[in-house]
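Removed: one protein chain of the complex. Kept in place: all other protein chains.
Chain lettering (A and B) follows the sequence in which the chains are written, and residue indices restart at 1 in each chain.
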Amino acid sequence: MPTNGYDDRKNRTNLGSHLKRETSVIGRPLMKVDAMSKVTGQALYADDIHLPRMAYARMLPSTQPHARIVRVDTSKAEALPGVLAVITGRDLPIKYGILPVSQDETALAVDKVRFVGEPVAAVAAVDEETAERALELIEVEYEPLKPIMSIEEALEETEVRIQEYGHAGNIHKMVSLQFGDVEAGFAEADYVREDLFFYQGNNHLAMEEHSAVAHYSPDGKLTLWSSTQTPHYVHRALAKVLELPPSRIRVIACHPGGGFGGKSDPFHHEICAAKLAMLTGRPVKITLTREEVFYAHRGRHPVLMWVKTGVKKTGEITAMHFRSMLDGGAYGSYGVATTYYTGALQTVTYKIPRYKFEGLRVFTNKPPCGPKRGHGTPQPRFALEVHFDKICEHMGWDPAEWRQRQACEPFSLTANYLRITTIGLRECIEKVVEASGFKEKFRQLPYGRGVGLACSAYLSGANLPIYWNDMPHSGAMVKVDRGGGVTVYCGSTDIGQGSNSVLAYVVAEVLGVRPHDVAVVTADTDLTPVDLGSYSSRVTVMTGNAAIEAAQKVRDLLFRAAADELGAAPEQLEAAGGRIFRRDDPGVGLPFAKVAQLAEARFGTLAAVGSFTPPKTPGRYKGAGVGPSPSYSYTACVVEVDVDPETGWVRVPKVWIAHDIGRAINPILVEGQAEGSVYMGLGEALMEEQVFRRNLHKIPSMLDYKSPTFLETPDIETILVETNDPHGPFGAKEAGQGPLLPVPPALCNAIYDAVGVRIDELPVTPDKILKALERKAKGQEPRVGPDRMPDVEWSEPIYVEPPDLEHDPSLVPATGSS
Amino acid sequence: MKQLVSLQVNGERHELYVPVHKTLLEVLREELGLTGTKHGCELGECGACTVLVDGEPILSCLTLPVEVQGRDITTVEGLASQGVPHPLQVAFAELNAAQCGYCTPGMLMSAKALLDRTPDPSPDEVREALAGNLCRCTGYVKIVEAVRLAARRQQGDLGTVVDEIERALNEGVVREPGA
Partner (left out) sequence: MLRLPPFDYYAAPSVEEAVAALRDHGPDAMVVAGGTDLFPKMKRRQMEPRLLVGLRGIRDLYGIRRLEAGGYRLGPMATLTQVSLHPELRAAYPGLTHAAGVVSSPQLRNAGTIGGNLCVDTRCTYYDQSYHWRKAINFCMKKDGEICWVAPGSPRCWAVSSSDTAPVFVALGARVRLVGPEGERVIPVGELYGRDGINFLAGKRPDEIITDILLPPAEGWESVYLKLRRRGSFDFPILGVAVALRRREDGTVAEARVVLGAVESYPVEVEEAAATLVGHRLEPDVIEAAAKACFKPARPLDNTDLTLYYRKKMVPVYVARALRRLAGLTDEAQRRTA
């Protein structure tokens, strides 16, 4: 049963007094606008596209982890009947990358390969079998270089470099930031604790294997259909690499069959499909195999972490010092941002007055890591919440009460200048503790059973764009048809979270029409205004605000057109229930379609645009761009476990999760995000890992890369907490990523409650639990986890004085609604 | 080797001259245009390509068309009858049991086979029956709910499914106690 208590039917038909306070669409558990197309098999995914004369392409994977390419001979492949074109790195030499500072990728390897599976050549043929056969005829001569397969090796090896740029040696990026006098903070603490943690890398494992279809028309225009979360960035990359004017490229994002961050970069296969379409004059499709998806990767970075925190007897944190080392794989991808993210959001959950962060990312000869759900924040959140659990244990504090007391304040500014608006963390903790019976269970269940609590915060979209510009992050256009139909156009990509539906809901709410009467056109660079993409939990907040603005402009025209007919000023009108009517006399009104005709007659074609630009960021230091958001969502989670001490097996009977969503535009969609996050968090905590052996991926298949089935996934109880954020559309904040964060640490805290061992390294496999239990039995520290950080010379930190709100009140976030 | 194959798919008979090594998945998607059936691994490790053969869920990626001649093959496109969606489809849509929607066709086929033999399954029976279908979006919660909602509706008065859809799209899902 839903526990958020939404009323199933607010009175839509009653056109009485205060409808506009009482929304008719927002807050309802509506069916998604594209749900029926998905359940009938009609929704079109990229691989479902079959065009006339379409050719198929495959890419040749590198068999070397690190090697110079001496020679590529494609002549035999080209001679194979049915082969239409063969390309190598020389045909696409221009570098690209998602971040302007990491333009280090080429569509096919040029001169050098950097991981097993990296594409070296591509073949287009009349069918996929012929293309695959042709790959086997391509001869590649390699001159092997030393493979570098771990953080430690990358830090030690300075002569052999994987990339020719970066901080130094194989260190891609180093960050060092300090906010206030951390040492003074530790000195005034009553207890200072240090801990080490490791979070293994893992893959998104979206159900759909990436796919792209390219078509190059005789008039020199390129169209690419792709399973991408970021058509705008693919558009930019194609223009750059193919040297085509952006005006001649159209990128259409099909329904991606799952994203989770894994389809947010421009990819090899997208560019190769486009190039091969240009060379052959035929549409070309490339669909990756599951194994190739593991090589395309961009998954969770493996991160080694060290954290030191000082606390007073009274509970306050005096200072924190956090270090992270990220294993980035062979290319940059989002990695610079990820590195910052492992240090950025520490301060927005609990009050941390002084804070120091040192982080680095290394290159290794593995598929590149990138953004996966939570992007760089689940790893430190795991470390922090287990670390705090240990502190509470040591100090004898109740972990729930301590967290409630230390929670950040609403409308405050953190030591690293992140602006918090609404925060429902205390209420989340209260609700989740109550629902789970945490107080009655904690430290009181029989041996083998346990509960654990953890909390987190996440951003509702990044305030800064990926490439520097002053333009809006999201644009929307609303058009009204003479028949009363409404169409909203927006560049956003619905990856299953329901962003198309959110557009329909907010526009329907503003215009007073039924959501099903709103047509949604999205993710097509020819048709829709730019939205940056479905990443960083930005879509509802940014596209929602843009669409509201566009809809309000159209509504203004409608009200002006109706005002004379209805004998009232435009400001006195309301739109609801498919009518436009007088607020003071709801019986006096006109049907929406009729008003649309009046308005079109008076103003011409009815359409308007809206856009959203996030608020300015108060931080002025280098690196201040990563972390700021219009608002932060908050989550509290309790996991219950049943640990078999003889086998180390962990069963999770139930998870309770409370999430501060700001406002649920559609609670059933928010619940879906929370449930999916819990599931994915448990997968990462218990079994998922991208691991390597003999310099290549050990288990690149869905059978051997373990992900939870129905049978490993627990009951999940979701509680939604609403705080009505002033920056959100109708008060909404994010839901897609934040609820994943507290799950792994809550699990580990529960395991400690159950059997008294600390597993400070994810995933928590049964062998680790047994090992820790054996250590415990021998009287050793009952823990499995990393025991040291490699020595490294950290850069001198950029020192920033934490904000002084008393002396600079302009820094205090405004509470006013937007 | 090409061979003449006669397939009965969603009640329609198709005579095809196809290479014998093309799997049922490939023939459905590439020869018959039935792209509703998806694929996530092509190795029998994910369940996305599940179809029904004589009512039993099997994986089309590991099935040779020549071996299922003369048997009734049902894909997601054949779930609706006369344009009216199956109660499972409506329940999945209503309860947000389809997020990205990619696992959904296979999931629906496994669920259909379950309801055909167990009209009122317990949550654990649903989990067991669908354990061969992976989903990465939903955490499976809403899928279990949706299968049980469909089961209850199937047993009771079906009502007019189209009205159900219209209501769910515009007014909201009515979630019954005990869901």
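Note that contacts are C-beta pairs under 8 Å (C-beta built on N, C-alpha and C of every residue); 3 or more make two chains touch, one makes a residue touch a chain.
Keep in mind the model is a prediction, meaning the values are calculated, not measured.
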Omitted chain's touching partners, listed by label: A, B
Contact with the hidden chain (one of A:V39, A:I69 or A:V116): A:V116
From A:T23, A:Q572 or A:T709, residue that would touch the chain that is not displayed: A:T709
Touching residues on subunit B - with respect to the absent chain: 1, 3, 19-23, 25-26, 39, 41-45, 47, 50, 56-59, 61-64, 66-67, 110, 128-132
In subunit A, positions touching the absent partner: 47, 61, 63-64, 116-117, 128-129, 132, 136, 209, 287, 289-291, 448, 642, 644, 646-649, 651, 687, 693-694, 696-701, 703-704, 706, 708-712, 765-767, 770
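In the analysis below, only the chains that are shown with their structure count from here on.
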CA centroid of subunit A to CA centroid of subunit B, Å: 29
Sites on subunit B touched by subunit A in the complex: 29-30, 33-43, 45-46, 48, 75-77, 79-80, 85, 88-90, 92-96, 98-105, 108, 126-128, 130-131, 133-144, 165-166, 168-175, 177-179
List of subunit A residues in touch with subunit B within their complex: 1-2, 8-9, 12, 28-36, 38-45, 47-48, 50, 204-209, 255-260, 289-290, 495-498, 514-516, 668-669, 671-672, 675-680, 701-703, 707, 709-711, 713, 715-716
